[in-house]
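Quick one: the structure is below, questions incoming.
Every protein chain of the complex appears in place save one, which is left out.
Our next item is chain A:
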Amino acid sequence: MGTSTGAAEPLPGARRPTVPRASLRVRLLRRPEVGALAAAVAVFVFFSLVTDTFLTPQGVATWLESAALFGIMAVAVSMLMIGGEFDLSTGVMVGSTGLLTGVLATHAGVNVWVAVVVSLVAALAVGLVNGLLVVRTGLPSFIVTLGTFFVLQGLNLALTKAVTGQVAVQGMTGAAGFWDARWLFGSSMRLGPATFQVSILWWALFTAACTWVLLRTRAGNWIFAAGGEARSARHSGVPVLRTKVGLFALTAFAGWLVGMLSLFRTTTVQASTGVGVEFVYIICAVVGGCLLTGGFGSAIGGALGALIYGMTYQGIVFAGWDNNWLKAFLGVMLLAAVAVNTSVRRRAHTAGAARTARTSPHVAAAGGSPGGAALDPEGEVRR
């Protein structure tokens, strides 16, 4: 904070060390992920009390791994949602990239590293097509990516069957370069009595990187603006279309990453992988505080949404309940999240507005403003 480069700024107050901030309570309430954080704590406490395994080191490692694979996608989907768009092809993309890598490595004799890069390029190409179709045609991304979803789902099954004669790719372990690539995508490390998967690290890194982009770069500003009010953003010189296409590429990238993480963890991939999961990502993003209408949300929120999902998913297993309860729970979470998000946002807004109305006329009248603010912003004009 203390490394401001504004030394040459002639403005009064520009070099003042601090600009007043709202109270901690208001700032906290304004964060999109505050509801998800509270819910995550509640779920954590609940399963810690109800089951014996949940809080053991291996239990933690298990639900973190579940959360990680959903979390990477949920974070990317959150970014896209903040940018005002949807992507329904995210789940099936996980399958497509895994299948492509697997087929190339096992049936085309390609080195695994080459197969990994080829599937990345293919994923980015699909992302670009999604993005360009949306911004060029002006069609809702819901429809465009629904199309992509079905195309990829069909290709996954048809091509896998045509090439391998089965509906899954197997025999990855024999492919050249597999064990090297597995170190990057499928390894694990022992911490005390528990084994943690490397996917958890990827999840943490990806969430951190996306948070950085969203809050601390120009691109992040543009994402919020593009989703919040695209026309105003364009008038201010924001490259709205480029931003949106970039976001579609980002979700495709995340799909590829999750595809690689699951492929190298399990060494096999089913042709039907990822179908139906796209809605879980969207639910995680909404539970994490993203507005369906765009312009509001956070990457950490998406990660927290996925954490809730992962904890519940494994918590139900640990408790020995029927795991169909998970879907019902998800539905309830989604509805609760929408309600909480709406009310939290309204409260944050009114809290801010009330403060302004109360404080600024007083400050101006007291002459406490260094900018020479002799005008009372709320007063009457001379007649």
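Note that a contact is a pair of C-beta atoms (placed from the backbone, for glycine too) under 8 Å apart; a residue touches a chain by one contact, two chains touch by 3 or more; residues count from 1.
Following the convention adopted for this analysis, contacts and distances are computed from a predicted model.
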Options "Methylated-DNA--protein-cysteine methyltransferase", "Xanthine dehydrogenase accessory factor", "Monosaccharide ABC transporter ATP-binding protein, CUT2 family" or "Isoquinoline 1-oxidoreductase": UniProt name of the undisplayed chain: "Monosaccharide ABC transporter ATP-binding protein, CUT2 family"
Selected residue (touches chain absent from view) among A:G165, A:P193 or A:G237: A:G237
Residue among A:R25, A:K161, A:R218 or A:K327 that touches the chain left out of view: A:R218
Interface residues of chain A (partner: the chain not displayed): 1, 4-6, 9, 11-16, 19-22, 26-27, 30, 212, 215-218, 220-221, 224-225, 228-229, 231-233, 235-238, 291, 295-296, 348-350, 352-353, 355-356, 359-360, 363-364, 368-383
